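Removed: one protein chain of the complex. Kept in place: all other protein chains.
Right after this comes chain A.
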């Protein structure tokens, strides 16, 4: 093939959080790593310094840090039998478009999943009986464990937190519950790298209100770090300034955990690391026996095709693209909802959410004081932290009072109900309500179903003529019941806090579509597990079908926790990379027998 590059030990497809974490581990172990990234090189001082970053129109409204749909989009339908349509405009999905990936423009909420989230099937049967589990499965849920426990994940979470400098307060140190932290979290072996962030006005009100109601409020663990910090790679971060230009923006302060702020300064200086920018991997190329791949085919921005041979291929792109690349490479079998055969595209899921808005007459919320991960949460109704014996659902939601931003265009409809969105009526309402509005967000679990899945679209193509990924998804009954229940709790909190003119936006009340979502957390489709009949990857994120292919991303989650995904993605990346350099590279083959 023309333009065949020298062989690498490992090729990384997509240099976002997962790719950067893996490349750092692998190069430190001495392996020769080449990363291939579709987007351009971007860095703090050259691309989003403080004189460039606080620009809502450019970064948030026009989303200039994100990959445009004209480069690649998805198609979507609610159920099989419908004709899927392409997602043409900006929507829920936030593909990265630069070195650093979505890790550059994310908000920074840095959660560990609950122990329950990794073992929903087993723990539901243990706590509520096998019949309960059977009945959920009969209803159409496709529950399955991850093949890895929280206890096994804890050291990897710890490693990622140290790299990211995560701010927070422990609520469970080695089993000892600590008030003020999240008492529902799984045990952690030590405190967070940096202390929790400060409370804004609304956070302080939310904390006092929920505490008074007998709940357990705590500050959300944040990748907007509270003080200067030097991470284990020797990279220095600075303190968050509460500027409120965080999600969809870069960070000019070196204070948002990102590949730029935490990993690339060390990684780029290693002589055994190379990154090809503005170069897109089209697919992996299999050996003739089909059991392994020999490398990846790519095309540069200028249209030149090439081939990167490697002993190991790590697919670490956006969740959607991980699944798409496996399908385009012919690795594994496409999932079929009619027969439940095949594993690629299986267990797609989203994040079940709602928001509750209230108004406080005369208040000065000063919403411009913000951070992407700035908020106070209760987990009393998340996961299985409350008794579901008499409830008609499993799962739950984190319920947060947040202060992420006061960007004026984004919030221009945040006015009391009944007011027009234009004319002097809007001006009067917005002039008053900008300072008086406060929001609660319920970020819930999502359980996989037989009918929700990913496949290649038969009609629509990307700019290279390759099929787009097609999403078939709608809310399921269990998750709709869950978010109805937790939203009512959030309304009670808003009332108790003194909020008036309360508005509720429960997203599961109508069919899912990509333009309505408040969450961007798209998961599954290439899930890990201990059973090759129901998972695409083994518990080390290794393909069951091609043993030298590993893939890390939220695509590996068999179900969604009531949390943001990034910390779990980062922890899985550490786990996969260590499996490669500690075991696989010396003895290539399946790390788990099928």
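Just so we're on the same page, a contact is a pair of C-beta atoms (placed from the backbone, for glycine too) under 8 Å apart; a residue touches a chain by one contact, two chains touch by 3 or more; residues count from 1.
We take it that contacts and distances are computed from a predicted model.
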Its UniProt record identifies the chain omitted here, from "Flavodoxin", "Nickel import system ATP-binding protein NikD", "Peptide ABC transporter permease" or "Gluconate 2-dehydrogenase gamma chain", as "Gluconate 2-dehydrogenase gamma chain"
Just to verify: which one of A:140, A:239, A:467 or A:498 makes contact with the chain not shown? A:239
Among A:277, A:340 or A:481, contact with the omitted chain is made only by A:277
Kindly state which of the options A:77, A:162 or A:177 is in contact with the chain not pictured. A:77
Option from A:55, A:211, A:484 or A:501 whose C-beta touches the chain left out: A:55
Contact with the hidden chain only, please: which chain A residues? 40-43, 45-58, 61-63, 68-70, 73, 76-78, 82-90, 198-201, 204, 239, 241-245, 252-253, 264-265, 268-269, 271, 273-279, 300-302, 304, 363-366, 368-369, 406, 408-409, 412, 421-424, 426-428, 430-431, 434-435, 459-461, 510-511, 513-516
